[in-house]
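Only a portion of the chains appears, each positioned as in the full assembly.
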Amino acid sequence: MDYHWDWQFFFQETDDGLKYYEWVVSGLGWTTAVSLASLAVALLLGSVLGVMRTTPKRWLVAVGDTYVDVFRNVPLIVQLFLWFFVVPELVPQQMGIWMKQDLPYFVTAVVGLGLYTAARIAEQVRSGINSLPRGQRFAGLALGFTEWQTYRYVRLPMAYRIVLPALTSEAMNIFKNSAVTYAVGILELYFQYKQIIEKTSQVLEITIVVTLAYFILAFVMNRLLAFVEKRTRVPGLITGTGGK
Amino acid sequence: QLTGTLQKIKESGTITVGHRESSVPFSYLDADQKPVGYAMDLCAKVVDAVKSELKLPNLQVKYQAVTSQNRIPLMQNGTIDLECGSTTNSVARQQQVGFSVSYFITSVRMAVRKDSGVKDIGDLNGKPVATTTGTTSDALIKQNEKGRSIDVRNIYGKDHADSFLMVESGRASAFVMDDILLAGLIANSKNPANFAIVGPSLRDEPYGVMLRKDDAPFKALVDKTLVDLMKSGEAEKLYTKWFMNPIPPRNVNLNFPMSPALKAALETPTDKGVE
Amino acid sequence: MIQIKNVSKWYGSFQVLTDCTTHVAKGEVVVVCGPSGSGKSTLIKCVNALEPFQQGSIVVNGIAIEDPKTNLPRLRSQVGMVFQHFELFPHMTITDNLAIAQIKVLGRSRDEAVNKGLKLLDRVGLKAHAGKFPGQLSGGQQQRVAIARALAMDPICMLFDEPTSALDPEMINEVLDVMVELAREGMTMMCVTHEMGFARKVAHRVIFMDRGAIVEDAAKDDFFGKPRSERAQSFLAKILQH
Amino acid sequence: MSDFDFSVITANWRFLAEGLRYTLQVTVTAMTGGIILGTLLALMRLSSIKPLQWFAAGYVNFFRSVPLVQVILAFYLILPLVLQFVTGRMIPIGAENSAYFTFTIFEAAYYSEIMRSGIQSVPRGQIGAGYALGFTYSQTMRLVVLPQAFRNMLPVLLTQTIVLFQDVSLVYAIGATDFFGAADKITQRDLRPVEMYTTVAVVYFIICFVLSRLVKRLQARIAIIR
């Protein structure tokens, strides 16, 4: 293999004055920012949708189901392009111009990734709630809780505990999926990976470094949620095998 | 005794030509998804030369689409034997691959919407400027005398079409790129009259056929073929065919006359790369 | 206290309750029995408005529950209910299980709620377990906590849905003892159960259901003396064999 | 920009259809290969031989932690180097072929986790019953455990396959011409992104939606049989 190894290039200066390793670091920063922000959006929206799909109200269920159907059945990359190129042309012109000129790309990317992931989280939250005995809801109602209170105090706390392992892999996934946001101009890790390959052609070195970086991100997330899981474990109860 | 690429071609009985899929009019797919273009025509001549050199009239020609990210690795690892696209011959790239004599000289300029009021670099201060991944427009702008005090916001399209779309849709005030590519994009847009290529040349860049590094016999063959075409006037005919006439797939005419720099390059062919 | 009038209910096209009419007076203990699937749980859930019904009317403490203007959470908070599978909240300590509804529904202060809860916990003999989680208690203990939880709301009547049928034999009595005591204190109770010993001891009336309909509704002594329907006779014979 | 120009779709439908065919080919190949490889990995993971367990666990965890789009690019660039190292010759493989390989390897990690929980969902007594009848290990797996695991997990396997079908769109990153890649290339050349991406989204939606409905019905069927 006449491959020319060169680990030094990480410390070479690029034409924008930064060193290559600084590109990697800045990419890592954007990846983390996009992922965490999207995760927040996804958790919030996904929970709301998941809850909607378990209510007795038919139309709420229909809205939730439709959302999940739409957002799960179109590839993420296509969704990002839609948000970026198509949606601004469909809204009123003033708003379209605002979206194109003033709305940071970061926001578009976070919305795209967040809404996509929300569909998956909604599935999990729903299956978590449905896996609880129906009697739990009745017990809450019988004590005089409103429907919302049974969610707030009785069903959601258990449902989240049950699906935490599944949420953990979703949270790890979001770091990986965030790589696709390079396509809408986010200067995250995969963008820098491509950029560095193009500039230096030192494929192996940069692949090793970037792979490791993604690995660490996912691993940290995993440990973090494992800690949460441990902290919220209910004595005398065996949970931990949530829906897929 | 053959060596390098020629030996590989002889042994395998095939030559693999790397091409781009949307570098109009150098190398792109026509309506039947076949690679065509100015660079493809030039390369066809090179392939003919290889056939007669190796006495392989039945040499099999394979085409392999490449992207700006993978063209260099693919050349290095032997997937392609020559690349006919719109690849700038730069000193940095010469560390990795070889180049033929230049067959085109492009100037880095900018495309703007006519109604945007941007006419020169000076108008860009504080504005978003689109570039395609791999180049940094602010560095180029700053290299220019008039652009020294200018601050722009870089935004990145994943490819030229995306970058151009940013200008078209009003996301970016300008798209800084090789002028010929800008001309191609404008000609293909819905309303070509809305756009203009403006400003001084930020940099001149030569395009060359990409080869493997340190493969003198093959490079000599390629260079000789190209130089012959330039000397015989054949190259200029091909230029007219692709740059001054309607081209497939939609019969758009780029109307892009030969620049003085290119005329000079065809008269005195060179494989010197830019810094 | 509870009036049930001509109640019918369907799941889709399947009729679960057919024209059920009965009542429970203040201080009365009524036992509901019948074969599996006969609609006992459904009927008792209707009383608490946990299940909607399509025809008829149920009035609890003067309030018609089928009236759309009725504040159902408020009504339910006044009616205590105990389930077959206890339905304690597994992620809360026993103390929190007892206190949460008092705080969130009745608006009591946390101190007040906890005090009240602990007092009732003591009454069912489980004071020592206040800090534990439901999963750490036996079934019989959990069911006693569930009764205490319902009592903490100061209910005007109590509904039981087979409170002992998910328990191991040796735990049944510890739960029945609590229920007997409650009945003796004059609590209005409607009880789905197959424990005929309990019925004999404290019930005033026994209702026998079959296929969604109330087949017998008789004073205790009449019921055990000479049940009229053949279905009730054969049911009693089976149950009492145990 | 209210003047939509859908002629770009009609003029290029053949190219798009070709792309869709390739997408389906990659999906089917990676599904078949991935399930076979994934099953082997799952058996390794559940075996009592420690090194096999470690290998399988490492494999699965590695591929589940790395972005697919990066794996696609990396494999595409590195694979030829590896082949050259092994064989001493330059073996061009091309973007299209590289994708078959990458997706099979990558999806195997996901399928293996599904098959693992499928195998674990078969009661242990079934294995005992197999052995008691005189079956060998491989017969017990082939005749008793795997058919049941596969059946139990069929809906999940199909759901993963829908995800795979969507993920094939990422091969555009190496310039391969799948359905999305074809759309992307036409967009580059003809500059009609709005029309193109809208159409692409609708096509993906219809295919995936129909498939996921089928999965749901299958799930109901299986629930009844069990």
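The letters A, B, C and D name the chains in turn, as written, and every chain counts its residues from 1.
Just so it is clear, a residue touches a chain if its C-beta (ideal position, glycine included) is under 8 Å from a C-beta of that chain, and two chains touch if they have at least 3 such contacts.
Quantities reported herein were computed from a predicted structural model and do not represent experimental measurements.
A.B. asks: One of each shown, but what's the true copy count per label in the complex?
C.D. replies: Taking the whole complex into account, we get A x1, B x1, C x2, D x1.
In the analysis below, only the chains that are shown with their structure count from here on.
A.B. asks: What's the chain with its C-alpha centre farthest out from chain B?
C.D. replies: It is C.
A.B. asks: Which one of the chains is closest to the middle, using the mean of its C-alpha atoms?
C.D. replies: A
A.B. asks: When the centre of a chain is set as the mean of its C-alpha atoms, what distance in Å lies between chain A and chain B?
C.D. replies: Once rounded, the distance between the two centres reads 38 Å.
A.B. asks: Centroid from C-alpha atoms only, then distance chain C to chain D, rounded to Å. What do you get?
C.D. replies: One centre to the other, that is 53 Å.
A.B. asks: As a quick test, compute the distance in whole Å between the mean CA positions of chain B and chain C.
C.D. replies: 83
A.B. asks: Which parts of chain A, given as residue numbers and ranges, touch two or more other chains?
C.D. replies: Where chain A meets two or more other chains at a single residue, that happens at 85, 89, 194, 197, 203.
A.B. asks: Residues of chain B that contact two or more other chains, please.
C.D. replies: 69, 73, 162, 165, 169
A.B. asks: Which word fits the touch map of the chains here: line, ring, star, complete or other?
C.D. replies: It is other, because the touches fit no line, ring, star or complete pattern.
A.B. asks: If I apply the definition of touch given earlier, which pairs of chains qualify?
C.D. replies: Here the touching chain pairs work out to A-B, A-C, A-D, B-D.
A.B. asks: What does chain D use to touch chain A in their complex?
C.D. replies: For chain D paired with chain A, touching residues are 1, 62, 64-70, 73-74, 77-78, 81, 84-85, 117, 156, 162, 166-167, 169-170, 172, 180, 193-194, 197-198, 200-201, 204-205, 208-209, 212.
A.B. asks: Under the touch definition given earlier, write down the residues of chain B that touch chain A in their complex.
C.D. replies: Where chain B meets chain A, its residues are 68-69, 72-73, 76, 92, 96, 128, 133-134, 136, 138-139, 155-158, 162, 165, 169-171.
A.B. asks: In the complex, go through chain B and note every residue touching chain D.
C.D. replies: Contacts found on chain B: 8, 16, 21-22, 24, 28-29, 31, 33, 64-67, 69-70, 73-74, 77-80, 159-162, 164-165, 168-169, 185, 188-190, 249-250.
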